[in-house]
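Have a look at the structure below, then the notes.
Complex shown without one protein chain; remaining protein chains in place.
Moving on to subunit A:
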Amino acid sequence: MTLSRTARRVLAGLTGLILTGIYLPLMVVVINSFNTDQAMTWPPSGLTLEWWRRAASNTGARDAVLTSVQVAALATLIALILGTLLSLALQRFAFFGQNAVNLLVILPIALPGIVTGIALNNAFKGILGLQLGLLTVVVAHATFCIVTVFNNVQARLRRLGGSLEEASADLGAGPWTTFRLVTFPQLRSALLAGGLLAFALSFDEIIVTTFTAGSGVQTLPIWILNNLFRPSQAPIVNVVAVVLILISVIPIWIAQRLDGER
């Protein structure tokens, strides 16, 4: 497709504007993490590594990161297992209520977090009589993490069709062997992509977490929210934010490379 010179310029300008709108604030955060002035006045009066040093020794931030990683890893694991099983069931077998199950699995990602949060809070405390803690956060996160894995695996299975699995069975492989030697290798990149997304979703989740984490569990987003408006902690929050930017670039980059290979 070819565009006129004016159209090209207008589109290039718009693209530049949008990208600036997205990335300029991020740049400000990065620079502010080196800002000598604690109140983050702009422009910075000087640069310092002081906040980075303080952040490194801040146990609250470190514990929060560890908690978040733990929650995200466990929720992703649950999502990978259940999401794969669900997609296989829906794609490879025909049963009553198939469409309903499909909808019910995808729904949690569309539901407002506040609704999921309240519902799970009631269920955990009121019905199941559970103490809110790490486990409840993990289960809550898994409800929407499943969706990304499910969607990725589902799409892959649909594209693969069933003939590879039939060929495997035809050559004498039982269902488990077929899954191990044929289906799983075909799903690997879809699982990785879905898993990365699930991890990212869980890692920055705040609303559902607020309702399902007890007072003892502090994930990183919650720690940031709690410390953002404390003048003494604000510069450290900036540093944490920069670290998070760096960390989130990696999975996106991997996911894109995986997509490129297909």
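Throughout what follows, a residue touches a chain if its C-beta (ideal position, glycine included) is under 8 Å from a C-beta of that chain, and two chains touch if they have at least 3 such contacts; residues count from 1.
To be clear about the criterion, contacts and distances are computed from a predicted model.
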*Record-based protein name (UniProt) of the chain missing from this complex, from "Cytochrome c-type biogenesis protein CcsB", "Cobalt transport protein CbiM", "tRNA 2-thiouridine synthesizing protein C" or "ABC transporter ATP-binding protein"*: "ABC transporter ATP-binding protein"
*Determine which one of A:Gly13, A:Gly60, A:Gly174 or A:Gly216 touches the chain that has been left out.*
A:Gly174
*What subunit A residues would touch the chain not displayed?*
163-164, 166-175, 177-178, 181-182, 185-186
